[in-house]
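Below is a structure I'd like to ask you about.
Note that this complex is displayed minus one protein chain, with the remaining chains in position.
Each chain gets a letter, A and B, in the order it is written, and its residues are counted from 1.
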Amino acid sequence: MKVLRVSEDCITFLTQSPGQTGEVHSTFERAVNLLFYNGVLMTIVSDQMDLAPMTLQVSKGSLKSLGWHPGMPARCSGEGIIVGETPLAFIQAQKWSPSWDAGKATAEKLTRAEMLTRLEAFIKLLLIRGKPEGLLPYLCEASVLPHPGSCPADMAGNRYVDFVKGRLDQFVEAYRDGTDMGETRAVAAFSRLVGFGPGLTPSSDDFVAGFMAANLCAPYGQFMAREKLLKRNQKLASQAKGKTTVISEAMLAHAALGHVAQKYGKLLELLCLEPEGDLEAAALNALDHGDTSGTDFMTGAAAALMLSLNA
Amino acid sequence: MKPLNGLFEKQLRVVNLGLEAFYEDLKNQSVEVVQVDWRPPAGGNEKMLSLLGKLKGKK
Partner (left out) sequence: MAVQTTIRKNAYYDSVTLMLITKDLAKLPGVEDILVGMATELNKELAANLNLLTPELEALSANDFFVTAELSGEASMEMLVSALDALLSAKKSSAGSSYRPASLQTALSNEPELNLALISLPGRYAAAEVEKALDAGLHVMLFSDNVSIEDEKRLKEKAVSKQLLMMGPDCGTAMINHVPLAFCNVVRPGGIGIVGASGTGTQEIMSLIDQLGGGVSQVIGTGGRDLKTEIGGLMMLQAFEALIADPETKVIVLVSKPPAPEVAKKVLDLVNKAGKPVVVDFIGGDRTAIEAAGAVACISLEDAARKAVALLRGDAAPSDFSGFDVPEADIDALAAHEAGKKAPIQKYLRGLFTGGTLADEAMKLLGPDLGTIWSNIPLKPEEQLKDVKVSAEHTVIDFGDDAFTVGRPHPMIDPSTRSERIVKEAAPDVAVLLMDVVLGYGSHPDPAGEVAAQIREARENAAASGGDLTVIASVCGTEGDPQGLKASRETLSEAGAVVMPSNAQAVRLAAKIMKAIAKQGGERA
C-alpha cells in the first residue's frame, strides 16, 4: 500500500512534531482518523475519496480490509507515519495544498454582476438538491440575509433550524462587525451554536466552516483586512475545543485558515474566481460530502457570499 | 481502435440512472452497479438551466 497524495499540512506537521505518538481514533469504509496526543487529527482516505486538510490518500479502495481498529498505536516516523506495523511514507506522494486558492491567480476578479449570477444559480441548485434535514432552510428563514427568492414551497423549517436560527442571525451579523465589540459578540454567538445538529460534524459547525472559508474568498464587501479576518476565524475555531466532536474541532480549525476539502475548494473557486468550469457538477459533488455536511457547509458559504455581495 | 474498446473482455461495471428495479436486479446478481440519485437538472427550471449552461463553457 502506497501513499498516493498528501496534504501539505501533514508534511508540516511531520517536520514540526518528529516522533509524535498517537492512536487510531475512528475507522470507516473509506477513511481512518488518527488522533495524535498533541491534539492533532490526521485522516487517511482511500483512493475513492478526495483530499482534505491534514489528509493523506492511500492506494486502496476500501480501508476496512486493513483491520485497523480504534486504539491502535500510531506515530510519526522520519518519512511519514506508522500505523500499527504499517509504515506510510510521504516521500513519493504527490503534494496537495489544502488552501482553496493555492496556485490560483487571485489578482483576477469577477465583476460583481458575474459573481451575483453564479451565486444565484448556485443557491437555486442548493435549495433544490441540498439535504433539507440540516440547516439549509435557514437560507429561507434568516432575518439577516437577503431573501433568496426561490425557496421551494416544501422547504419547511425543521426542528434544528427552528431552534437555532435566531442564534445564527446573531452570529452572522456580529461576524461582519469589524470592531472589537463585534468580535466579542461573534464569539458569544458562536459558543451558543457550536456542536449543534445532526452529523459527525454537527450541522452548525459545517455552516460556520463554510461561512468562514467563503468570507476569505469573497472579493467584494470586505469588512476587515484579510490578516485580521484570519485571526478572527482562528479565535472562533478555538472556541470549539471540548464543545464538539474532535473531528469537527479539526475541521473548524482548518476552515478558519481557508483550508477546506478538495470538493469545497473547487466550488469556492468557481464561485469566487474566473475559471471556466462546471458549477453544477462541482455543487453536486460537494453535496455528496457526508450526509448533511456538504449541504450545511454550502449553506454557510452561500450566506457569507450573499452578505458580501449585498454590502 | 478495438471493437467496442474491448468491452467483451472487461468485467461489466454499471451505473444506473432511473428505475430502481434495474439497479436492484443487478445488485442481487452481484454485478458491480451504482445507483445515481438523479434529479432533473436545475429542478426542471429552464432559466437556471441556461445559467448553469453558460458557466460550463465560459472563456
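One rule holds in what follows: a contact is a pair of C-beta atoms (placed from the backbone, for glycine too) under 8 Å apart; a residue touches a chain by one contact, two chains touch by 3 or more.
Predicted model only: the values in this text are computed from it and were never measured.
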Using the touch definition up top, pick the residue from A:Ser77, A:Ser97, A:Thr117 or A:Thr245 that touches the left-out chain.
A:Thr245
Full-complex contact with the absent chain, from A:Met115, A:Leu193 or A:Val260:
A:Leu193
In the complete complex, which positions of chain A touch the hidden chain?
25-26, 28-30, 33, 48, 50, 62, 64, 70, 129, 131, 133, 159-160, 163-164, 192-202, 204, 242-247, 278, 280-281, 284-285, 287-288, 290-293
Touching residues of chain B against the unshown chain: what are they?
1-5, 7-8, 10-19, 21-22, 25-27, 29, 31, 34-41
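In this section, only the chains that are shown with their structure count from here on.
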Report the inter-chain centroid distance for chain A and chain B in whole angstrom, where each centroid is the mean of the CA atoms.
28
